[in-house]
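Apart from one protein chain that is not included, each protein chain of the complex appears where it belongs.
Take a look at subunit A:
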Amino acid sequence: MSSPELAERLQTEAAPEVVPFRKHLKDEAKKRRLEGIPKPFRKKSKGSDPKLEKWELTVGIEIHAELNTTKKLFSSAATSINDAPNTHVALFDVAFPGSQPHFQRETLLPALRAAIALNCDIQRKSTFDRKHYFYQDQPAGYQITQYYEPFARDGHIILRSHEGIAPEDGESITIGIKQVQMEQDTAKTLQQPPTTHLLDFNRVSHPLIEIITLPHIHHPATAAACVRKIQSILASVNAVTAGMEMGGLRADVNVSVRERHRVDDERAGHEYYGVRGLGQRTEIKNLSSFKAVEDAVIAERDRQIEVLEAGGVIEGETRGWTLGSTQTRKLRGKEGEVDYRYMPDPDLGALVVGEDLLQHLRSTLPMLPDETADMLVEDPAYGLTMKDAKTLVALDDGDRLDYYLDVVQILRQQLPSDLQSSSKFAKVAANWVLHELGGLLATAEQPWTANTVSSAALASILAHLLQRQITGRTAKQLLSTIFYGDTRSVQEIIAEENLLLRPMAREEYEALARELIDANQDMVKAIKEKGQRGRSCGLWGRWCGAGKRGGWRRNGRRMS
């Protein structure tokens, strides 16, 4: 991950300004919010490109994720996110002479949860190796990783059509996971132009997992969907630090193209872990968002096709990608490739994972996003559409889902038994959590928090609505009032503002109708004399409107 190519950059030029990953993600999330409806999945519909009919793209991805642990990988120093620089550093973390690693067993737990959720075979025995390269953010001159014997192998994830995969991939596509390994994170370098680099070693040796997929991806949108899916799986089993907003995830992509009519000749071309007949690949390092993954893959695919069509040859090289760019750029070629000189760490013994621990973790693993979405659709107590279910699961790292489940839980307790039995209230709740509340958030350009309108408040509003104690319009106004800061309880607002629906007697409706007819004689005339029956609809509408308004005893105060 962090890296020799950075080292190279350090030696040659001042590094271009790098947008911090967290900031980038926040910006991206904000942009999504501004677009109104939550839109985690992009649709790409391009006309067929003759070049793409001739050339097939192949992509494999390496994802690095910061594990959610309290201690570092090899010392008892605490992990931290934004603490004062260099306040959590043990002797080994900064490679002091004579210091030795002390593997922190608890760090294995989130790593195992992640690997189980990615359907991997957990290895009974795994080992640690040293990966050597010089860079100031790597105090020992090597990173401890699991190269020869990783702790998890041969997993897979399934991406489905509603998860943003390319239409060509059909209903679903399975992406193989070659392996998952544990390794150390690096220090943070803070550049002080022109030549000073400040180092913060708090992050050094924070436990990471690296997830390596097989080259099973053939479309840019699917590559982005794959990273997004892995991120959501990691978040759902509480394996990673704080979700994408906190920058816990980075990706490298390996890209190659091959001519489709030659695909059958599997003996030719390159081979990777059993996948044969591949074109020469290049690696694009350090992509920090879903969009960057998709855009970089598109740019690199197009570059490779262009080179090959012009009769050129693709060189195995490492390339970079800058946000907002339309082209990848060469960082170093094969001749500049770093030989990492992987060596088993002579200080660290093998890691042995017992079957009892695995069984415990499997039985206590939280429900995965796919399982949750299926449950919301299939369980008659919810009965949501797949679209709403997936949206709930995908939003706000699962926080929106938790909020929704809270609302449903409270409603279930508050509603009378006849209303409880139907799944209608769960659907109504989903609609309000996603669309009514979502709309308010979008208008206010406000990020999601579960406190803006508490789950209890929304449940109370919906309980009144479902029992026909207030109108839909009143319910929306109540939500808005509370959203904008009214701290009174729903009960209080309803009582103080006289918002309870008061059913009208037949005489009252008749009086209202008479009033309308009297006030709109011209319309009545048009219907009666000219036979313009269509106009009766307008009259009807006014009657309904008057009735609704008449449903409230308004005390003259406008609700904001």
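The working rule: a contact is a pair of C-beta atoms (placed from the backbone, for glycine too) under 8 Å apart; a residue touches a chain by one contact, two chains touch by 3 or more; residues count from 1.
Definition applied: contacts and distances are computed from a predicted model.
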> Which one, "Exosome complex subunit Rrp46", "Trimeric GatFAB AmidoTransferase(AdT) complex subunit", "E2 ubiquitin-conjugating enzyme" or "Trafficking protein particle complex subunit BET3", is the UniProt name for the chain you do not see?
Replying inline: "Trimeric GatFAB AmidoTransferase(AdT) complex subunit"
>> Touching the hidden chain in the complete assembly: which of A:349, A:447 or A:472 does that?
In response: A:349
> Among A:78, A:109, A:199 or A:419, which residue is in contact with the omitted chain in the full complex?
Replying inline: A:199
>> Going by the contact rule already stated, which one of A:70, A:136 or A:532 would touch the omitted chain in the full complex?
In response: A:136
>> Could you pull out which residues of subunit A are in touch with the chain that's been left out?
In response: 7, 10-11, 91, 94-103, 130, 132, 134-136, 139-142, 195, 199, 339, 341-343, 346-349
